[in-house]
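Take a look at the following structure, please.
A single protein chain has been omitted from the complex, and every remaining protein chain is retained in its original position.
This part shows subunit A:
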Amino acid sequence: MAMAALRREGRRFAPLISPRPITAVRSSPIVPTHEDEGPIGVRYISTQVVRNRMKSVKNIQKITKAMKMVAASKLRAVQTKAENSRGLWQPFTALLGDLPSVDVKKNVVVTISSDKGLCGGINSTSVKISKGIYKLNSGPEKETKYVILGEKAKAQLVRDSKKDIELIITELQKNPLSYTQVSVLADEILKNVEYDALRIVFNKFHSVVSFVPTVSTVLSPEIVERESESGGKLGELDSYEVEGGETKGEILQNLAEFQFSCVMFNAVLENACSEQGARMSAMDSSSRNAGDMLDRLTLTYNRTRQASITTELIEIISGASALEG
């Protein structure tokens, strides 16, 4: 009975009690600060629970740090390629112009995205822009179709625009990206899809922390003819005498196809760079969050440990003083 009185006194002084076995913890182990009501009505936190949580957070931190370094090394590899390919499409733009405001009947939106996740918000922004272009270009007599590269955009666009998708291509990055691979892809797209204007949506890589969603427009040869005759930016095209091949139209068609595959190549490389950069920064922030969480858990753990020591001391001392007097 005296012990029961002591225990009741202990309840007043010590809100936390020494560790109890895991099986008695009814709350889920991932919430360390949850206070459970034991059978005798005392509140406690188990140090065991906190220790387990600390171990798993530490593992997560290690994994995210490793992923960040892997992304950094992959980024270095792709970045040189992307920079080399940038010079390729500039002459085309200088000659044919990049006119996003061209009014055409058949638009095809080529959305480039990544296959793997954990790369921040770049895929969502690409999909948002693609949908925006779709809305902009819908109206009487106009139609817009999607060509999707990459799993992530496929997952998002299949949900609500399934009937507008022409072609889906995934697992681009299984083999290292090369121009021949992309030109074959471009060929496939050109063969299977009718288009007046192709709008390629991708994330341009400006720096490791900045990826800007961009749209590149490639026009079909007939539209180029139409626009060059009406003057404006493409009016200069007429001043060029076209040689080689039988007709101007044939050259223009070759030119348009070549332009498309060059622009695609550059877009795919830039998107790959942006993906690695975004993954680096996402993993970096999650390592940092894990570190913060670890600090907080360590504090909780120490508090728990000290409280249990205090309780034990109180029990011993009260027991001893009860025996004396």
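We take it that contacts are C-beta pairs under 8 Å (C-beta built on N, C-alpha and C of every residue); 3 or more make two chains touch, one makes a residue touch a chain; residues count from 1.
By our rule, contacts and distances are computed from a predicted model.
K.L.:
Please identify the absent chain by the protein name in its UniProt record; candidates are "Electron transfer flavoprotein subunit beta", "Very-long-chain (3R)-3-hydroxyacyl-CoA dehydratase", "ATP synthase epsilon chain, chloroplastic" or "Transmembrane channel-like protein".
P.N.:
"ATP synthase epsilon chain, chloroplastic"
K.L.:
Which one touches the absent chain: A:Asn254, A:Ser285 or A:Thr310?
P.N.:
Residue touching the absent chain, from the options given: A:Asn254.
K.L.:
For the full complex, which residue in A:Tyr146, A:Tyr195, A:Phe265 or A:Tyr301 touches the chain that was left out?
P.N.:
Once the missing chain is taken into account, the touching residue is A:Phe265.
K.L.:
With the missing chain put back, one of A:Lys81, A:Lys154 or A:Arg279 would touch it. Which one?
P.N.:
Of the listed residues, the one touching the omitted chain is A:Lys81.
K.L.:
Touching the absent chain: which residues on subunit A qualify?
P.N.:
Touching the chain left out of view, subunit A contributes residues 81, 84-85, 87-88, 91-92, 94-95, 178-179, 183, 237, 239-245, 251, 254-255, 258, 262, 265.
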